[in-house]
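The complex appears here without one of its protein chains, the remainder shown in place.
Letters A, B and C mark the chains as written, and numbering starts fresh at 1 in each.
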Amino acid sequence: MHPLRESVYQANMELHRRGVVLYTWGNASQIDRARGIVAIKPSGVAYEVLTPDQIVLLSIEDGRAVEPGLRPSSDAPTHLALYRAFDSIGGVVHTHSAYATAWAQAGRAIPPLGTTHADYFRGEVPVTRFLTREEIECDYEYATGELIADTFAGRNPLHTPGVLVRGHGPFTWGADAAEAVYHAVVLEEVARMAHLTFALAPSTAELPGEISDKHFSRKHGPQAYYGQK
Amino acid sequence: MHPLRESVYQANMELHRRGVVLYTWGNASQIDRARGIVAIKPSGVAYEVLTPDQIVLLSIEDGRAVEPGLRPSSDAPTHLALYRAFDSIGGVVHTHSAYATAWAQAGRAIPPLGTTHADYFRGEVPVTRFLTREEIECDYEYATGELIADTFAGRNPLHTPGVLVRGHGPFTWGADAAEAVYHAVVLEEVARMAHLTFALAPSTAELPGEISDKHFSRKHGPQAYYGQK
Amino acid sequence: MHPLRESVYQANMELHRRGVVLYTWGNASQIDRARGIVAIKPSGVAYEVLTPDQIVLLSIEDGRAVEPGLRPSSDAPTHLALYRAFDSIGGVVHTHSAYATAWAQAGRAIPPLGTTHADYFRGEVPVTRFLTREEIECDYEYATGELIADTFAGRNPLHTPGVLVRGHGPFTWGADAAEAVYHAVVLEEVARMAHLTFALAPSTAELPGEISDKHFSRKHGPQAYYGQK
Partner (left out) sequence: MHPLRESVYQANMELHRRGVVLYTWGNASQIDRARGIVAIKPSGVAYEVLTPDQIVLLSIEDGRAVEPGLRPSSDAPTHLALYRAFDSIGGVVHTHSAYATAWAQAGRAIPPLGTTHADYFRGEVPVTRFLTREEIECDYEYATGELIADTFAGRNPLHTPGVLVRGHGPFTWGADAAEAVYHAVVLEEVARMAHLTFALAPSTAELPGEISDKHFSRKHGPQAYYGQK
């Protein structure tokens, strides 16, 4: 079995275990850039019955299945667009986790209010605009990925590994599927904390930039000193 | 044992497992239209001790028990009224799940704020008016079902498979009891997401119609492409 | 072993299982009126290590221990005062469950906003005033019970089996300890639903009286038709 299948299966099951997906409302993928293959969850298959061999392999070239099997997640074109736009990422996740989705539905970016946010996301977690009628009619899911890429113009996707699609929900990414899942869970908790904070203080200011910078650099870059090397 | 009993038993237990019922605050039923029989949970029996043979069989004709046994759910007349009003449905569920009940108590329909909503419900999830004193005194539970049917005049019940009864809580339905349970769980999560969204942005606009249409049609009708066929 | 011990042990463990107590923040008791004995949880003993033989037996006459053993819950005098004031009750529970406590801390009675409330509580769940300095200094816990009794002047305690002590938290009661626990869990959920409702509609009106009456009478009195007789 292609090794991507097991990794992507495990990442999807972790999404389920972490409680950020209800029923089939989420999917994780990973790319093997050397072989040009993306592995992703099949569409509409319940996590309770998902098996590694059901993971679908797609060509990054044309988006077609590499071999016969189940249909890929209906969001697969969004994943493909993100892999094409962001060279540095190796895994993508989509969920409808409740707090992140609430920010997406409200059309509000999540501002950096604390060090939990700053540890993972540089600056706000941005929110896209709504897709236009033309984008919806032409190739909806692929256009969603392109809109995310446009929203990130000038941003380093690995420094802000997530986004809110307006009226829809979060996408996250990372070095591989496991890290994209990790960021999906972190984003949900950051979204929850920011929600709880605004209820207490609707005009809360952002975390001072020097604290954000400090926390980000504790975990990222050559000066990082969090964890075991 | 009548096959409906096992299906309805499993649907009721799934309600319990999904955490949308506290104690006995919920019930699921299913109809066999060929035989004119509705199977429903017995009244007040704890989920921890419920068994398939306790499921009550009622005639859709006169609402009476087909054979001796336990009393049906006190909400059974509402279920019967819905089966009579909506030819296309095969299962009905009632719960007091907290977020959907909060919208019902607030007397507010749940507007479509995101694609999670649009994937399952076309337009708002409506809320009924309060029942009148006359309706309450005459045949309260049956009148509740008739009021729901009135509220759905002009709506396709399978396109909006749920409703909020003002001051009471949600009813959902579907092709069978299992799908009605699925819609009860989805409605609770959609109600929660909308609640969280309004806390962030009290004047949030509805999702643009073209996105709602797109998502609904991804899962419903001849153009559907979500899932495995 | 005195049979009350096992019942009260089971009721306390159910409080723990239902998630309405954190650490030792709760206690359940039951009275044997024929023998004049009240059984109650010992003070500060963790639920994880509680055993039936540790349940403390007190005389309803003088509040003293019937035999040597552990100290009773520090709230025992409140329980005793309630048993003396309310002849019809057989069990009492105290918790610091979060939503009910929030209403108590806000100093607001919980109004009947829906049928879930009306099924269990006739009218609002009242909130007491703060205890005075004199009451605190003299016999704080017993005075708490007397204040609850004063707050219920003119009310039937079995028709409204719970109260919020201002700035403290909920007490509930019932025919025995098991029913008092049941009402503690129901009160927490009713408090949560009312909290969620006010967030959506701060000026929500109470449920019309005729619906409250109908639901209360479905479960109470000679016309009750909920459950298996």
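To be clear about the criterion, a residue touches a chain if its C-beta (ideal position, glycine included) is under 8 Å from a C-beta of that chain, and two chains touch if they have at least 3 such contacts.
What you see is a predicted model, and the numbers here were worked out from it, not measured in a lab.
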Touch partners, limited to displayed chains, of the chain removed from view: A, C
From C:Y9, C:F86 or C:Y99, residue that would touch the chain that is not displayed: C:Y99
Residues of subunit C in contact with the chain not shown: 22-23, 25, 42-45, 70-71, 74, 96, 98-99, 101-108, 130-131, 133, 136-137, 140, 167-169, 195, 198-199
Contact set of subunit A toward the excluded chain (per top definition): 113-116, 182, 185-186, 189, 192-194, 196-197, 199-201, 204, 207-208, 210-211, 214, 218, 225-229
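Methods note: only the chains that are shown with their structure count from here on.
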Same-residue or different-residue interface between subunit A and subunit B, half as cut-off: different
Core chain by centroid distance, with centroids computed from Cα atoms only: B
Averaged-CA centre spacing for the pair subunit C and subunit A, given as whole angstrom: 46
Centre-to-centre distance between subunit B and subunit A (centres being mean Cα positions), rounded to whole Å: 33
Touching two or more other chains - residues of subunit B: 199
